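Every protein chain but one is kept in place in this view of the complex.
== chain A ==
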Amino acid sequence: MEESVEKTTRKKHPWFWSSALASIILRLVLIIYFPNTLNFSSRPEVSTPVTSLRRLAEGYWLKRSSMSPYAGSMYHGSPLLLSILGPLTIDRDEGQSHLLCGLAFVIADFVTAILIRAIGQRLQGADIQSLKSLGAGRHLKISENFPTGDIASLVYLWNPLTIITCLGYSTSPIENLMIVLSLYGACKRLVPLAAFGWVMASHLSLYPVILIIPLVLLIGSGLDTPPRKLFLQEKHGDGYKKTKTGSLHLINFSWRRVVLFFLWSSAWALYVLVLCGISLKDYSGLGEMFKRTYGFILSVEDLSPNIGVLYFFAEVFDFFRDFFLIVFHINILFMVLPLAIRLHHRPCFLAFVYIAISSILKSYPSVGDSALYLGLLGLFVNALADMQFSFFLFSGYLGTLLLSPVMHNLWIWRGTGNANFYFATAMAYACFQIILVVESVSSMLNHDRALKQGTTDVAKKVCQSLKDEPGLPTPRKFSLPK
């Protein structure tokens, strides 16, 4: 089934590969011919204290001169990255300092895009299958029109934010790769791969820890489907015939796999910790690593400007600091459970929502995080066809992202502005991100409602959905079938 889908999409869209290649060539050209003119690595929007490659090079230099790489609060990443990327950062030639790292990031981007495409194809396959089993024929046609995998991976590759991140020498492409790897592993039900991706992603940037819920759901109960109630309803429903095995299979939650996943993840985690311990053996222990990486992320020590809302701590009184630290971090955890309950039947979408929320509220966000969730958004393009405010959001993202460097310039270089100017754009950016999350979730829920209605009365659903006016900026309310 998946094979055939893949073949048809490849036949239909030969432009995918040429377009992907073009984006890779664009990156290579920019890296090779403008190594120093496009100074993205110094932009606070691109490289954060956690992801900056300059800091990594510094850490590597410290390590080579037999000091702890965490000395002097310069480096805050993983010791494994230090061992892998560190040798690539050494200046070989004048002016071509980070060429090899750049190539590594280009490859990471490309692999991420390919994985996203594979996820998309699997998702679409599952979607078509479940829609078929529900008998929503109209929707099937619609879904076939848009190969979500291709769209998502091209959105990821051609997103200016991804390109800027890739050129900006920050390690976020690697982090993104690990996150997508875990999702891919979970979608394919390759438990070891999923566990590896999850452990590495959490090790690198901590926040992907919350992805455990969608991953477990994916591994346990399979890919995104319409709400399970529909299938149950279907069984007792108006004489629709379909294979019983299919519906039973969907409802099953495979605990064996989940246990396996946990075993594998603990094994991987142990392995990673041992490796870290070995690489830090001569300088400092794992305790310092935890303090300097996760502790640094959680306690928001570095208040250099960034596009996140946690820049707020620059302006907060010291005795409120702990309180607000807890508030901000709890904020992410608060949303985890309700969303998991509401969207448990769509684990991939749940993962997207988690990634988006954590990239809004994380302590050192960069545009690389936004690039990832915008790419993943492309996976649900069929379900989100009726999303509202899409143009408004697009303009908002564009405006704030252009305004941010201008405000930074006004504050730092011209001296006519102040920190609040920059902080204001960060808040506006966060607002747009929140609207994006809210709108995508509500339109996904609407999609589910529409499906529900569609199964009870296909004709009515089609009529209803087309009558609806997207120009009116309000979520649709469908009267529930009695």
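Just so it is clear, a contact is a pair of C-beta atoms (placed from the backbone, for glycine too) under 8 Å apart; a residue touches a chain by one contact, two chains touch by 3 or more; residues count from 1.
We take it that contacts and distances are computed from a predicted model.
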Protein name as given in UniProt for the chain not displayed, "WD repeat-containing protein WRAP73", "glutathione transferase", "Peripheral myelin protein 22-like" or "Glycosylphosphatidylinositol anchor attachment 1 protein": "Glycosylphosphatidylinositol anchor attachment 1 protein"
From A:Ile114, A:Val209 or A:Leu410, residue that would touch the chain that is not displayed: A:Leu410
Contact partner of the left-out chain, one of A:Asn39, A:Ser266 or A:Asn331: A:Asn39
For chain A, the residues touching the chain missing from this view: 36-39, 142, 385-388, 390-392, 394-395, 398-399, 402-403, 406-407, 410, 413-416, 463-464, 466-474, 477, 479
